[in-house]
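The complex is shown incomplete by one protein chain, all other protein chains being positioned as in the whole.
== subunit A ==
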Amino acid sequence: MNKRRPYVRSMDGWWKKNPFFVEYMIHEATALFVAAYAGILLFGLLRLSQGEAAWNEWLMALKNPWYIGFHLLALVAISYHTYTWFKIMPRTMPPVIVGGQRLSAWAITGSGLAVAAAASAALLGLVWGMAR
């Protein structure tokens, strides 16, 4: 008996043909940076639990240009994650009705970004205040 061998169209690089999907793949890829950064923090936490010498080694390692370079890339990637997270939020959350009118997508994205900016400023201020 002959085996049926139907033609299956290749899906390789499907997302490269449409700017919408290119953007989608980029914002999904930010998760790689979130994972790697969490891994670095987790390793630091483990070193902290092992004592002062171990912690200082980890702290010194972060001065390595490769680490600095990674963190610069991660800063860009995770900032982009912040932007897209609030950009798609109007479609990922239930509709908000204010005064009988549906809250506009722009208002949701804008307030999300404003809250993120305020939270970042508060975090920096808090760390600065605690370290002083």
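The criterion applied here is as follows: a contact is a pair of C-beta atoms (placed from the backbone, for glycine too) under 8 Å apart; a residue touches a chain by one contact, two chains touch by 3 or more; residues count from 1.
Simple rule for what comes next: contacts and distances are computed from a predicted model.
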item: Record-based protein name (UniProt) of the chain missing from this complex, from "Fumarate reductase D subunit", "Ferrous iron transport protein B", "RsbT co-antagonist protein RsbR" or "Sugar ABC transporter permease"; value: "Fumarate reductase D subunit"
item: Interface residues of subunit A (partner: the chain not displayed); value: 11-12, 15, 25, 28-29, 31-32, 34-35, 37-42, 44-46, 48-49, 52, 55-56, 59, 62-63, 67-68, 70-72, 74-75, 78-79, 81-82, 85-86, 112, 115-116, 119-120, 123-124, 127-128, 130-132
